[in-house]
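The following block contains the structure, expressed as structure tokens.
Of the protein chains in this complex, one is absent; all others appear in place.
Take a look at subunit A:
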Amino acid sequence: MTDLNIAIENSSADVRSSETHGYKSRNTLQRNSILISNTGGNTGTNTSRNFAALQQHRQSSSNSFSRSVHERRFIRYENTYRMEPDDEHKVDLVRIRHVTTSVIETVIAGYKYDANQAQQFAVALADLIRNQMKQLPFPRYKIVTQVCIGEKKGQDLRITSRCIWSRKQDCHITITKETPDVYVTVTIFFIYTE
């Protein structure tokens, strides 16, 4: 009885580790081999002997492990021992400002504010700027882009933001462009991920 318990424990451990690597077929093989090896008194940890046993007694059983949300594993990256961006990958605000300003100016050039379309326009502009930022060589940075579009009707508006982050590694940039009847404010935050 104890042999059986140990065998099943070991098999479940193997199943989980191989599941993260996505080898589904291996899962089924191992389970079959566990069932057989118990009769021979093995504890099921030696896979080569299990494969041999499998070839002698071929059982067919299908087991599928569907990955449910609760079992989803967080990916753990290996340690790179890097605490800060290295010199080539430090965020270059001048370049970012240049790129973003040109994007906004081309987009807003003939734009007329339309209440029905403005929502999609804002989202599309935010996506466009975020994709441009991804092209730039700043690895390990998370990017948050915020776009504010409004029509000018003599109203007052104030936009504030405040952050809790690391002053050395993280930064932000804000750009505002106007036409006679529309204004656009874009704020981009760069957050370093260790």
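FYI, contacts are C-beta pairs under 8 Å (C-beta built on N, C-alpha and C of every residue); 3 or more make two chains touch, one makes a residue touch a chain; residues count from 1.
Note that in this section contacts and distances are computed from a predicted model.
A.B. asks: Leaving aside the chains you can see, what is the UniProt protein name of the one that's missing? Options: "Dynein light chain Tctex-type 1", "BHLH domain-containing protein", "Serine/threonine-protein phosphatase 2A 55 kDa regulatory subunit B" or "Potassium voltage-gated channel subfamily D member 3".
C.D. replies: "Dynein light chain Tctex-type 1"
A.B. asks: Kindly state which of the options A:R76, A:K112 or A:K153 is in contact with the chain not pictured.
C.D. replies: Checking each option in A:R76, A:K112 or A:K153, the one touching the absent chain turns out to be A:K153.
A.B. asks: Among A:N79, A:T106 or A:S161, exactly one should touch the missing chain; which is it?
C.D. replies: A:S161
A.B. asks: Kindly note down the residues of subunit A that lie in touch with the hidden chain.
C.D. replies: 70, 72, 74, 113, 115, 118-119, 121-123, 125-127, 129-130, 133-134, 142-166, 170, 187, 189, 191, 193-194
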